[in-house]
Each structure stands twice: as C-alpha cells, then as structure tokens.
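One chain of protein is taken out of this complex; the other chains stay put.
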Amino acid sequence: MSMARAIERFVPDGSTVAMGVALEPLIPFAAGHEMIRQGRRELELVGPISDSLFDQLIGAGCVRRVTAAWVGNVSEGLGHCYRRACEQQIPRAVEVHDHSNFSISLALWAAAWNVPSLPTRTLLGSDILANSPGLSVRDGLVHVDAVRPDVAVVHVQRADEHGRAHAWGPLGITEEAGLAADRVVITCEEVVEAEVTLSDPNRILFPETKVVAVVHEPGGAHPSPVQGYFKRDHAFYGEYAERSRSVEGFTAWLEQWVGGIQDRPHYMQRIDIDRLRITRHRPSVPVDFGDE
Amino acid sequence: MSMARAIERFVPDGSTVAMGVALEPLIPFAAGHEMIRQGRRELELVGPISDSLFDQLIGAGCVRRVTAAWVGNVSEGLGHCYRRACEQQIPRAVEVHDHSNFSISLALWAAAWNVPSLPTRTLLGSDILANSPGLSVRDGLVHVDAVRPDVAVVHVQRADEHGRAHAWGPLGITEEAGLAADRVVITCEEVVEAEVTLSDPNRILFPETKVVAVVHEPGGAHPSPVQGYFKRDHAFYGEYAERSRSVEGFTAWLEQWVGGIQDRPHYMQRIDIDRLRITRHRPSVPVDFGDE
Amino acid sequence: MTSKAYTPQELMVAVASREIRDGDLVFVGMRQPMLAYAVARNAHAPNARGLFEVGLMRDQPASAFLGTMGDPPNVAGALWATRMSNAMALMAQGSVDLGFIGGAEVDRFGNLNTSYVGEPRSPMVKLPGSGGGADIAILSRRWVTLMTHERRRLVDRVSFITSPGHGDGTRGWRKTNGLLGAGPVAIITTLGVLRFPEGGGESYLASVHPGHTVDELLAETGWPLRVPDDVSETSAPTAAELAAIRRFDPGGFWTGRQLHNNDPNATGA
Partner (left out) sequence: MTSKAYTPQELMVAVASREIRDGDLVFVGMRQPMLAYAVARNAHAPNARGLFEVGLMRDQPASAFLGTMGDPPNVAGALWATRMSNAMALMAQGSVDLGFIGGAEVDRFGNLNTSYVGEPRSPMVKLPGSGGGADIAILSRRWVTLMTHERRRLVDRVSFITSPGHGDGTRGWRKTNGLLGAGPVAIITTLGVLRFPEGGGESYLASVHPGHTVDELLAETGWPLRVPDDVSETSAPTAAELAAIRRFDPGGFWTGRQLHNNDPNATGA
C-alpha cells in the first residue's frame, strides 16, 4: 500500500496515534510527514520520547493532545514547536498528558491486557501525578490508566505483505504499543517474502491480525537510525533545531522538507543518503527451527 | 558448571523454583532429576503446566507447595503422583495454590515489576479464586499477587558461558519467570562462543546479571521437545503415565530413570536418541546488526 | 452401539470443526480441538487462524502429528512465536472468536470442573487444574467443550467451577459478574450436542448423534435435560472431514482408533 493511501485510510482526523515507540531508532518520520501533508487535524500523539517528530506535527497544527514522556530533540534539546504551542498556543493550544517512560509503557500494557490501569511505584513523589489525568495514587501505589491508540505506526527493517514485521535492535515500547492499538500500520525498509519472516517467527513483532497496512518506504525513518541500514543523521537534527527556533524558520523548514515534497522517494533524493548508509555488516548467527 | 554443582549451590532445600516455563517444550527434566537425586526437600514449584516434571518431583517427596495452573501429563492426562499427594498425602501432603495460565504469568510479571499485584479479568466467576491465597477480588477485578521464585531453571538451545541464553520457538512465561526470579540457572543443548549470542542480542532471554549458572546438558529437556534439536518423546510420556499409576510402579520408574542413574549423560545412553533427533533443518534468515 | 465407518471421537471432531467460522481466530488448545481446527481450515474456514497459549499463532495446521501444541511441527511455519501473555492479551481484548476447553465434568449451565472432585482441601480426585481453561472460559467470545457423555461427567452442578460457563444459570450471570465473553455455546459429547440460549442459562439438547436415541442420552445425563421438539440428528462426518481427520491423526491417537487407556479427561477411580 502507498503511504498516502495508508495514512488516508487508517489515520483519520482525531485519531490517537502511537509513534516513535522504539525511542530514538526507527521513528516513522515519513508517515508523520504524510499526515502533515494531508492536513491531518486533532490527533492525539502517544509515545515515549518522540525525537523531533512530535515537535514537527505539533508545529504543523495537527495535534490536539500529547500523551508522552518527553517531547524534544534528543541530541539537541528543546522542542521549539512544542514550546510555542504550550507557551503561546502557536499554532494552537496542545493538551499535555505527562508521563514518564515507564508509565507510558504501563499505560499501553494496561490497554494490551484490557484492564483499566496497572500499578507501579514510579512517579511517587513527582508533580507529574497532579498534572496528568490518567495517573492516580491509591494505597501507596500509582495507578496508570490504560492508553489505547487507535493506530500504532511502526517502522521496521523488513516485513512481508501479510503484515509480519521483523525489527531488531532495542525495541522500547514497540510491542505493547502494537498490542494496545486497535490497528498497526507498518512502514519498512524492505518488503520480503513470507518465507523470510516465517523463517524466524520469534522476531515477528505483532500478530498479523493487528496489522492493516504494510508500506514499503525505504529511508522512511530518516533522520533516525535503522540498525543495519542507516546511521542517525545528527546534522539533520541539528539543522531542524536551529531552524525551528522561530515560526518563520520552522515554516520554511516544513515547506522544504514536507509540504514542498511529494513523497518520501522525492525526499530521499534530496538527502546524501550514502553518507548515512551502514556498510559494516554484522549478520546474526541463524538458529534452527527444524521440526522433524 | 556441572548440573550437580548448579543444583547444590543454587537450589537449596526450601527454594521456590520456577520450571517448565516454556510450557510443553524445553522442560528442564535433567535439572529436576538432579534435585531428586540430591534429595531436595520442601520445594515450592512454580510454573504453568509442567508436563510430568512436577509430578515426578512431587512423587519423589521433594515438594511442599505447587503454585501452578496445571499439573499432569499433557498427552496422557492425569498426574498420578500429584493425585496421590493431594488425595492420600503419599508420599507427603502438598499445598496447592491454583492458578490459570494467564494468572501465573501475571503473578510473575507483578514480581518482575516489583508491585504487590496486577489486575485482570481472568478468573472472575471461577472457584479458583476462593482456593488460592494469592488471588483476591476488588472493584470487579481479580488481583493476582506477585510470585517471586528464588530461582528459575530454564533449558535453552544455546548459551554462552557468561549466561547469555538464546531460546526459540514459543516462549510461554519464560521471560517473566526469569525477570521475576532472584536468579536464573540455564541448562542448554550447546555452549557457544559469546560472538554467537552477541550476534543477536534480541534473542538473549535474560540480562546476564540474573544468570548464576550455565550448565551444558545436551538432551537435558528429554522427553520434552527442543526446536531444531529433538522431537517430543510421546512414548516416554506414555510409559511414565502407565508406570506411575501405582506407588510401586512410580518407585521403580524413578529408580530406573533417576535414582539409579548417575547423571544426564548416562541417562542419554539409555535413550534411543537418534529416533528423536530432528534432521529436517529450517535455519532462520539472518538479520544485520551492522552499525557503521 | 453398532460398528460404524467412524469412531465417536471422529464424529465429535467433525462437529467441533463446524463451530469454527471462516475468519475466526480460534484458541485451539490440544487434542481433538487441534484436529477440529485442521479439519475446518481445510474445509469451510480457509481463513481461520489458530492461537495457542504456549505462544503461537498459525494459519495452516501443522504438517505432522502433534502430541502437544508445543511440538516442533506446530512451531515451524508459525505466524508468530511469542509469550503466553501476548496470546492472552489478544483474548482479553475480545479478539479470540472461539475457544475450546476440555474438562472432566460439565454441568447444566456449562460450568467446567478440571480441579477437584470433592472437597478441595481433601479431594476425592485431584484433577490437573485450569491450565488455560479458565482464561478461555472467561475471555474468549464464545467457547465449546468436548466430553464423553456419561452421567458422572454431565452433572447437575459441578462441585468446583474451574472454568465458568453460565454460572448459576440466571440470565446475564456472566455480564453481572464481569466475565468478558458470551460463554459456552455448545457441549459436544459422544452422544449428541447440547446448546445454550443466547444470553446464557440452561443447556438444551440440540441434536443426537446417528445411532443414538434421546432416551439413551438422557439416561447418561445427570440432570433433567431440556429436550425441545425440534431435536435433530447430528450430521455424520463427511468423507472429506474423515479424510482430513485421518490425515492429521494418522495413528488415531486422539480419535480412538488406538487403544488409549489413560484418557486425559478421566476422573480416574
């Protein structure tokens, strides 16, 4: 399925969308940019740290609420669009449901297991408790209310057309986000034959019954890193941080990299991707699923 | 480390021991038999379904309490030693903390996350609630108290000497059992170089900080299946079911297969292992952990 | 009982397979239901998927005989090899359309006992326990149980509810008590099929297997079973169904063509 079609069909206005669930790697920037291009509105974004992507969606006016542990630019610091939205309602006010990394994971596990909340000791003593409607204290424990995304958008290294996705490297809250979500949209570096994914069913992230779209989108996580494929483009994050300091700078950045670009293949033509391509390979040693 | 040494050091009398955590496959029979040989007493066994191993330990008088969802013989039915212990206190009374498969998993997740209990809707309406001290109902939900094993004994396909274990196939409650336990004893088909395990860190089951022993014990899961290595020995389960119907039959079985055998290598000499060996190989397609 | 072209277990498997609808996600379990899944998948439900609590999802049934759901042929070609709690998560979300549960005893309201006959503190018979049975009974959208039809197994009220069906039989008992799914929809026995009214309550006789009578069935049922006017005869296994059953259980291990003394559902004694 094309990215445009997947976003149009499965991420309507008002959706609760989990993204960036592997933390710094595998962030589905191409999917987020398509949401901006399609003028998506009133989204609730769910994620742990969201390295710049949430900032861009907020700056583009797509976002009604952020349910996250951290919104900024991991190597550079503050999220300037996030600041403007929270401090000056530019381009619009954004409701913030603060979490910690652990509590957003638990909120998704609660949804995955279909219980109203899960208990934890984290956040005891933190003022986050008083500022987030989904957190309460009873009997000396924090109870983290379930967060149920309508859709989780997950970038992976390889998937087959039936929705069986292989990702590797640290996985952050990927698994609970996919299980908690009503549906999962996969974007991937490579579409492979089912015999590849089924050769290693332990590496399949989600039940295929959750997956509604597989989008072949090489480079779709740029500037975030993809183990085995691409290094992180630190300079790109740096440039975004600088240019997004002002509304004008952000608007120009957005036009250059999102609005004025048709799709990710055209975006990739403007990136010196070979500079980022990983060339030192480290293949995993196979295991044997032999059965008879 | 030898099996005898590992059991002596890390599974003392009175321990709470999780085993059979992958359900039907990868059951650490060799470790359990060594506990019997060493005359271990007052164990609390923790697991989901335990396919015959718990029955054997109960029959041998090692067990004070069973905290499990099911104790029997999966392909054959009832656990005769378990019946005798519960019905006639032969060879001794055993306390039973009943669970369902889901609730024993949650009990271990509660321990892994270090919270007193986790909520669920499973077991609502079941009489198990009234019969298991670790289960209670509040606000329309079942709260499953944490179960913290002193040790989880886990059989895997391959591990390195530092405790990094690779297992594949369905994993049942392996992960939560290892995280919940104070310590993990690994028994494995193959000891491999660290470069093998570290070539695929996603497949490493547990943080090495949990693992206190790695025992090289080929065939250590017989008669349970080991993906890529051994088929399940259905006939062996059938014979055990038949012979364990009487105390005398069980005693003779135990002498033949446990008491009268020095260790697992000698046990393996009495098995026609080639009949069970998997010869149709299905290697997983490698993934690339390339980084630069 | 006259000799037939099929065993009672083969008929039960065929009937069970008809409970599977195309596209269903089925919590398969073991033994006869595993065969029922294979039969359905090869016949009227080519888009069904099976979920196994050991931590597996499959489409195609395994290509070789399975003694347990964790046997290597059930893993090869799996669509997902994962943790049990993830499989349970799907069920807790209401994504499992149909479950199968075995039991030693079932009662008029579809409650199953696989735990204790007699007092739990000093039982006459200690049965293996719930396994995933209680989870399926409470969380799957609907479920079915298979049972040898004997008076000691089909009892008025089970002494211990391991896997709740419709509880005390009052309408809406499950909803009132917070159970998620609709509960048992059929008890498939060696003599016939019992069903339940929508919304729960007491089982009734839906069909009698070929070669058996209503009276014979009532005599082996531990309560005065409701018998509607329109009780039918269960359709015998088709040739295609039998062929599929025998393909997946070539030795008759699960379908009674092999002597198998230690019946897993036996209450012993």
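Labels for the chains are A, B and C, by order of writing; each one numbers its residues from 1.
We adopt the following convention: a contact is a pair of C-beta atoms (placed from the backbone, for glycine too) under 8 Å apart; a residue touches a chain by one contact, two chains touch by 3 or more.
Computed from a prediction, not measured in an experiment: that's the story for all the values here.
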| item | value |
| --- | --- |
| Omitted chain's touching partners, listed by label | A, B |
| Sole contact to the chain not displayed, among A:G59, A:P91, A:P149 or A:G172 | A:G172 |
| Absent-chain contact - pick from A:Y237, A:W253, A:Y267 or A:F289 | A:Y237 |
| Touching the absent chain when the full complex is considered, from A:G72, A:G134, A:P207 or A:G290 | A:G72 |
| Hidden partner chain, residues of subunit A it touches | 22-25, 48-49, 51, 68-79, 82-83, 85-87, 96, 98-103, 105-106, 109, 120-128, 131, 140-141, 168-176, 224-225, 227-228, 231-232, 234, 237-238, 241-242, 278, 282 |
| Subunit B, residues in touch with the chain not shown (by the definition above) | 112-115, 164, 175, 179, 198, 201-202, 204, 206-209, 289-292 |
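By definition in this document, only the chains that are shown with their structure count from here on.
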| item | value |
| --- | --- |
| Core chain by centroid distance, with centroids computed from Cα atoms only | B |
| Chain centre separation in whole Å, for subunit C relative to subunit A (CA means) | 42 |
| Of all residues in subunit C, the ones touching two or more other chains | 56, 72, 75-76, 78, 81-82, 85, 88, 92, 180 |
| Two or more partner chains touched - positions in subunit B | 120-121, 141, 168-169, 171, 227-228, 231, 278, 282 |
